[in-house]
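Remarks on the structure that follows.
Left out: one protein chain. Kept in place: all the others.
Let's look at chain A:
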């Protein structure tokens, strides 16, 4: 099988092999690792189950993170959604709740699955389990969705970057949101082209986003950016499923993300020396936390 260096090549291979993006990634892993399909699927299934466990523990846990600056919002959101009055509809509202639950677990040093990073770990589980909740997408399909997401993330990671320290939040929440958008499309029966369009549209929406965590913690603003990422993923998926294309091809969007990330000043790349980290409140939090420790 040829190497997948771009979304264009990925789409070509899906056509050649008459398979979905997820199936192509599964085949590729089989060749690369020498493991059989069943073993690889079981490994991915284990990750899906860990995601579900993080959601379940986070959803009902009102306790704050050790820092005291996050925690308890998943419980609030879950109660609000249950009252049936949320404005964004159940797909997005549930995804928001699950995303909060996962990212809050992460901040408590709980066990999560990096997708592609821990800082962005709330987005993909959020949308996947919202699909399960709202239209009964079975776990087997969610597992295939994880292969779709990994294929999209694989191209992004090798062409650009996925860590906030290297490329800002656009590389982290941006990549995760882009992966989630394409995955929703494939799970909802869209073509590989449509999935890649959704990926491009989602990434464009977050281009330029800086990484500015308050006190260096993966909490503020990271957790809520994960939450908003799920709604961007659903919006981008809807656009693509409606047949709307990204005017800039996905590979060029990824290249632009790389260029923007390279040009982004160091103070806005996870050093906590700029952006929200340097607001009056951000600085106070840092002072309070680190004077306590030393």
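In the analysis below, a residue touches a chain if its C-beta (ideal position, glycine included) is under 8 Å from a C-beta of that chain, and two chains touch if they have at least 3 such contacts; residues count from 1.
Keep this in mind: contacts and distances are computed from a predicted model.
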Problem set entry | Listed names "Branched-chain amino acid ABC transporter permease", "Tetratricopeptide repeat protein", "Alpha-ketoacid dehydrogenase subunit beta" or "L-serine ammonia-lyase", with the criterion being the UniProt name of the chain not displayed | "L-serine ammonia-lyase"
For this session: From the listed residues A:13, A:55, A:151 or A:254, report the one that touches the chain absent from this view.
Result: A:151
For this session: Kindly state which of the options A:7, A:74 or A:113 is in contact with the chain not pictured.
Result: A:113
Problem set entry | Positions on chain A contacted by the hidden chain, ascending | 3, 5, 25-26, 28-29, 32-33, 40, 43-44, 46-47, 50, 67, 105-119, 121, 124, 146-147, 149-151, 153-154, 157-158, 161-166, 171, 179, 213, 215-219, 266, 269-273, 289-290, 293
